[in-house]
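Report on one structure; see the data block that follows.
Shown here: the complex without one of its protein chains, the others still in place.
Right after this comes chain A.
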């Protein structure tokens, strides 16, 4: 039995000082609300994955369990003039083998990945999209930068050759709704659809919105997120975030929660999920249910220096830096009808930037107690996928439930004791997983949380 399990079993392992901070934290977060309308659980019945360490769900999962990383030196352009050269790059994706040739000239690599992952999710679920009633299927995806590589090429054509050189596809290959629109068209999905622009947290918001849309009466939603921007302009834009690891060893460039954490490695790809109303899934005889999206919530961290005008009142609550994330997690758990002690694993945002790791560790410790729950960050093997990251973590969490194993956190090994969290390192941990909490934090203050649980079929 691990330390954390013993502590939990004994119920008395948590120092009283920690219990006190947990009570303080609860006060700071405010009361949890009662269940919201339209918040009934939905099933995940299909998953499509496009990750740097594996194309397709099972190949990705194999790589994750084996600890195989997809972080490599960027091969798409000469990186010698840039201070960082590593990324989670998908190297074995040949779009022409997955998509009709007419779609290729009109799509960015991110959209090709999204369309393929959606195809795989639909096939995985055994859904015949052509047989659905008119408005019974919708699409909601998130992405951060639209078709960036594609649009970079068009910017270059405009400014080096003139307006006549700009592609007839640019207007819709670039914009942020492109993945939602293309998935909708390819699969004849005419139900309520939407696109969210988001950095790392927003992929979970897409899942939350898909769940809301099912709750409002649309039986099936395709949802998730995919991002990619590994052209030279996209790459320097990543660099301008100031968080990118300059390390040269792919194994040790992104070490979330490690004492030697030195920044982030961006990745490309993500996951597309099929979510369904449980009754509708049963009615069509769905071949499998990975689990339920049981709870979702999001919060935003105010930046004290940037609150303006009337809102900048001295009486405004000044909260600790972990408060927003903690509250999002607490609301998602409440919505799922769970207490922190019901959670078997936390898939962390895992920033890989020491200051941010410390804040997230504090949030997890406040909620679960010191070493109160296993915490993992398989994204250490893929890099951070932007809006694709949250959905991929949810997919991974569902596989943990399916197979009773928590993957490890890449090469992260040396977690500072003061973090007080039980990070799964080295090898996967075999353990029955019924409930998982997935956390994501986006740049500028976005916090999102999703709770998945084994389906109660």
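Heads up, the rule we're going with is that contacts are C-beta pairs under 8 Å (C-beta built on N, C-alpha and C of every residue); 3 or more make two chains touch, one makes a residue touch a chain; residues count from 1.
Here, contacts and distances are computed from a predicted model.
When the listed names "PBP superfamily domain protein", "Transporter", "Beta-ketoacyl-[acyl-carrier-protein] synthase family protein" or "Oligopeptide transport system permease protein" are checked against UniProt, the chain not shown comes out as "Beta-ketoacyl-[acyl-carrier-protein] synthase family protein". From the set A:75, A:96, A:171 or A:341, the residue in touch with the chain omitted from the display is A:171, counting the whole complex.
Contact with the chain not shown here comes from a single listed residue; of A:110, A:245, A:299 or A:412, that residue is A:299. For the chain left out of this panel, the touching residue among A:100, A:242 or A:285 is A:242. Only one of A:205, A:276, A:366 or A:393 touches the chain withheld from this view, namely A:205.
Along chain A, the points of touch with the absent chain fall at residues 30, 33-34, 36-39, 77-78, 81-83, 106, 134-135, 138-139, 144-145, 148, 151-152, 154-156, 158-160, 162-163, 166-168, 170-172, 174-178, 180-182, 184-185, 187-199, 202, 205, 209, 212, 215-216, 229, 232-234, 236-242, 297-303, 306-313, 315-317, 324, 327, 386, 442-446.
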